[in-house]
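Missing here: one protein chain of the complex. Every other protein chain is in place.
Let's turn to chain A:
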């Protein structure tokens, strides 16, 4: 199976060959001027859109990252129980 790097390179080169063939008129098909205006800056738009998406996702997930306060409280209590029980059983902990 191709590595992730190769998969990415394949995808990107496919995209850019289509993009270049339109932008630099490499194919004998003529498009409407408005299509050129969209296609030309498309890579930059995609990068910006992805950047926004990444920021939104990471921001949201950071803000909603659970603080497990109860888990910490529970653990503290269990540590006390464990220490008491181990001491009772004669474990030298010092």
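Following the convention adopted for this analysis, contacts are C-beta pairs under 8 Å (C-beta built on N, C-alpha and C of every residue); 3 or more make two chains touch, one makes a residue touch a chain; residues count from 1.
The rule we apply is simple: contacts and distances are computed from a predicted model.
Q: According to its UniProt record, what is the protein name of the omitted chain, chosen from "Dolichol-phosphate mannosyltransferase subunit 1", "Ribosome biogenesis regulatory protein", "Beta-Casp domain-containing protein" or "Probable Ufm1-specific protease 2"?
A: Listed in its UniProt record, the absent chain's protein name reads "Dolichol-phosphate mannosyltransferase subunit 1".
Q: Just to verify: which one of A:14, A:27, A:42 or A:75 makes contact with the chain not shown?
A: Considering all chains, including the one not shown, the answer is A:75.
Q: Where does chain A touch the missing chain, residue by residue?
A: Interface residues of chain A facing the absent chain: 1, 3-5, 54, 57-58, 61-62, 65-69, 71-72, 75-76, 78-79, 82-83, 85-86, 89-93.
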